[in-house]
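Working notes, structure below.
Our next item is subunit A:
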Amino acid sequence: MKEFAYFPGCSLEKLAISYHTSTLETSKKLGVKLQELEDWNCCGSTTYFHIDELLAYTLTARNLAIAEKTGLDVVAPCSACFKNMFFTAAHMKEDPDLAEHINFALEEDGLNFSGNTKVRHLLEMFAQDVGPDEIRSKVTRPLEGVKVAPYYGCQILRPRKDHEEVENPRYFEDLLSAIGATPIEYALKMRCCGGSLIISSRIAALSMVRNLLQCAVDQGADMIATACPMCQVNLECYQQSVNQEFGTQFAVPILYFTQLMGLALGIPKKKLGIGKELVSASPVLAAL
Partner candidate 1 sequence: MTNINIFEPVIIGFTCNWCSYRAADLAGTSRTKYAPNVRLIRLMCSGRLDPTFVFKALANGADGVMITGCHPGECHYLEQNYKAMRRFHLMRRTLQGLGIEPARVKLVWASAAEGAKFAHEVTSFVEEVRALGPLNWGSGENGHVTELKSTPQEALA
Partner candidate 2 sequence: MSETYTFTFMKEVSSLLHAADGNPFPMCVQCGTCSGSCPVAAYMDYTPRQIIAMVNAGLKDQVMESNTFWYCASCYQCTVRCPQDISITELMYALQRYSIWKNRYKEGMIGPAFSEAFAKTIVRTGRTFEPILAPSYIFSFKMREFFQEIQNATELMLKGRLPILPPRIKRLDNFKRMIRRILPMGGAE
C-alpha cells in the first residue's frame, strides 16, 4: 500500500472542503494512505515572497520538517503550497547556508529539515505514482461522454525548468481518460488563471478567467477539472463577475479532479462534496 504525508493547506479547511473530503475518499478507495501533518502552518502562498523571502522559506520549511519526521514523501493538493514546498526543499538542498539559517529558526520548534523528503503534488501522486492503469482497474462508473477540460494552472508545472514537459504535459489527460471521461485539447490548459490578482488587479484577473473559460468552451468542454483550490475558486466564483464585465454567458462547472475520480470509483456524490459548487455540475453529470 502506498503511504504519503499529507499537507492539506489552509484553503482545504473550509473554502475547498470538497477537495479535502474527495481527496480522502478517493485515496481510501485506491488504497493510498494519507497521513495529515500534525500542527502544520500556512505556507504563505505567494504573498509571503512579497514581504520576506527567507521568512517564506522558513514557514514552508517548518511543514517540511514535520513531514520529514514521518519518513514519508509529502503530497500537497494546492499548487501554491506544492510549489513552495518543492522549491524550498530544492533550495535548501542546493544552498547549505540557507538551510543552516532556516534550521536555526526551526530549532525554536524543535524541528530540523535535512532535505530528504520528496514533494509531490496530489495530481502527480494520482496520475503518476498510482498511475492510470491502477485507477482504470478500480473504476466502476466510467464518466463516459463527459468532456472535461483538464486545467493544470501554473505552479504544478512551473518554475521547474529541468524538463521540457512543462509546456505540454499529458498526465492530467491520461488520468481523465482512465476514469472514462474525454479530455479535451485546448491551448490554455497551463495558462495562469490570475488567482493571485483578483484582489490587486481585478480587471486583469477577470479577463484571464474569461480567456480560459472561452478557450475551454470553444473546444467543447462540458466542465473544467482543477487540481488547485485557488484555481477552482477563481474560475468558479468569478464567472458571474466575468459575465457582468464582458457580457458573456458562462456557466461552466468547475470540479476538483478528485471529485471526478470519486464519481468514477463509485463514491456517493455527497461524500465528494458535489453540490457545494456555485455553478452546479448536476446538468452535466445527470447524463451519466
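As a convention for this text, a residue touches a chain if its C-beta (ideal position, glycine included) is under 8 Å from a C-beta of that chain, and two chains touch if they have at least 3 such contacts; residues count from 1.
How were these picked? Simply put, all candidates are chains of the complex that A comes from, given by their letters.
From a predicted model like this one, the values you see are computed outputs, not experimental measurements.
A.B. asks: Which touches subunit A in this complex, 1 or 2?
C.D. replies: It is 2 that touches subunit A.
A.B. asks: Which residues of subunit A touch candidate 2 once you look at their complex with the stated criterion?
C.D. replies: Interface residues on subunit A, with respect to candidate 2: 10, 13-17, 39-42, 44-55, 57-59, 62, 91, 95, 98, 101-102, 104-110, 154-155, 157-161, 166-167, 191-192, 194-197, 199-205, 207-208, 211, 237-238, 240-241, 244, 276-278.
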